[in-house]
Every structure is written in structure tokens, then in C-alpha cells.
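First the structure, then my questions, so here it is.
Shown here is a partial selection of chains from the complex, left in place.
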Amino acid sequence: MWIQRRIVLEARPRGFHLVTDEIERAVPELRELELGIATIFMQHTSASLTLNENASPDVRRDFAAWFDRAVPDGADYFVHRLEGPDDMPAHLKTSLTDSSLVLPVADGRLALGTWQGIYLCEHRDHGGARRVVVTAFGERRD
Amino acid sequence: MWIQRRIVLEARPRGFHLVTDEIERAVPELRELELGIATIFMQHTSASLTLNENASPDVRRDFAAWFDRAVPDGADYFVHRLEGPDDMPAHLKTSLTDSSLVLPVADGRLALGTWQGIYLCEHRDHGGARRVVVTAFGERRD
């Protein structure tokens, strides 16, 4: 059994955003999988995905604080500056996190740990809507 | 052919630990796959996985040295401090490495390069046992 679905995640401000529910709702067919894999793929180079703590908003705020220090906007050693001071850092932050997540599916659900949630990492000041492709496959439930 | 197995990796001290053999032993059915994929998924947000050099313990020591400098315990720009000075760095180090590994399987074995090993990255001082889900699938050997 194969599922492939293209999702558009609405524009969000720069930062780290919890989107687990939004993605699960967009792929209700996951419920039909007894056992399988789901992959979530971001079709952009200045926004990305990662798995992390799904409870405290402070964690997502601290993610932004760390990444903005580690890859500073408009650093003087960047040559690629035409698209603004947040563009080259956005590319690097994308490669430091993930363009695709690969998640086990069991009993019709993503087999995430208790505290794991899916983050949309928006690295641009004005990134706009983001396109994601979810591909899932496995054995169908009876 | 589908295999899904939940493994508990025993508690280890903070640092980077080679667990290739332990994972292979826990999934003996991999030997039945002629050709396929194995995914290894960490169900936590303060421990992670990565592939790296399987020989010198110095490499794993230097991993700890670099990550502890890049994401310092108790940095003053972190707001999320309730769970201790190693907690927020643990979340960030998890997203800088991997929550899931995706490995080719060929002739009943993980098709790793000669020097590649699976690291369990324990980012907490007292992380406890860690749950991992291995999902493998592919074509069965004759």
C-alpha cells in the first residue's frame, strides 16, 4: 500500500513551529497502515524539518536563539548576499537540520516518542507557504 | 517482507557510543533480506543517532569536545532551563545529528562502508535507557 500526498503549509514567521497535527490530519490514510514508514519531504532550501520536544514553546524559542548565533545574518564572510541577509543563513540552517524525516508507522499511527513533535523550521523572514510531500507505504491493516 | 522491532538500548554515560553490533544482533531477520532498506529511529529528543568512524575511540571523544563547545551547557541565552543545564543543549544536539538513520541492506547485511559505525549520541548526563524502533523491508532471499 502506497500513499503520496502534497501538502501546503501556510506561511509562518521565522522560527520553529510545531506541525505534527497538521501533517497527520493531511494524511488520514496513515490509519490504514498496520506497519510501515512515512517520509516527509520539504521541497525548499531555506526551510526545513526536524523532530524535537513537543511541549514547551521555550524550546522552540531557544532553537531560534542558538541557530541565529551559530549562523549569523549577514556575516561578512558570505558572498551570496543578493537575496538578503537572512538568505545564506537560511540555506545553512536547512542543511544543519533535515529536508526529510523518516518515521516508523505502527498500528495506524506515526510511532513517535512521547515528547517528539515535528517542527517546521522557517529560516526566512518572509518565507511564504511551504510545500511538503508525504510518502507512506507498508502493510495494510485487516 | 517487513520487519519492525523495538529495542531498548541500556543507559550510557553522556557521549558518543558505538552500537552497530548491538543493533544488528537485535534484528537477526536482516539476514533474510536480499535487498532492502533498514531505518533506525530514536524515540527521544535528547539522544540521537549518527553514522561515523568505527575504529578510533578518539573520534568519539572529539565529537563530545566539539559539540560541548558548539552548544554550551547553561548558555545564558537559553530560556528553557528547568530541566538542567544539559537539557536545552541536548535538544539542539539531537537536531544537529539524526533522529533516524536510513541504511541500504544487501545480501542480508547493512551495506555500511568499511569505516562506518552507528553511534548512539547520549546528550544528557543521566539520560537512562533509550528506545529505538528498527523497521526494515525489502525482497526476501531465496
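By written order: A and B. Residues from 1 in each chain.
Just so we're on the same page, contacts are C-beta pairs under 8 Å (C-beta built on N, C-alpha and C of every residue); 3 or more make two chains touch, one makes a residue touch a chain.
Worth saying up front: this structure is predicted, and the values here are computed from it rather than measured.
Undergrad: One sequence, 2 chains in place: how many copies belong to the entire complex?
TA: 3
The working rule: only the chains that are shown with their structure count from here on.
Undergrad: Indicate the whole-number Å distance between the mean C-alpha point of chain A and the mean C-alpha point of chain B.
TA: 20
Undergrad: Could you list, by residue number, the parts of chain A that touch chain B in their complex?
TA: Going through chain A, the ones touching chain B are 35-37, 50-53, 56, 58-59, 61-63, 65-66, 69-70, 96-98, 101-104, 106, 111-116, 119, 138-139.
Undergrad: So in the complex, which bits of chain B are touching chain A?
TA: Interface residues on the chain B side: 2, 4, 39, 41-45, 70-71, 75, 77-80, 88, 91-92, 94-96, 98-100, 102, 131, 133, 135, 137.
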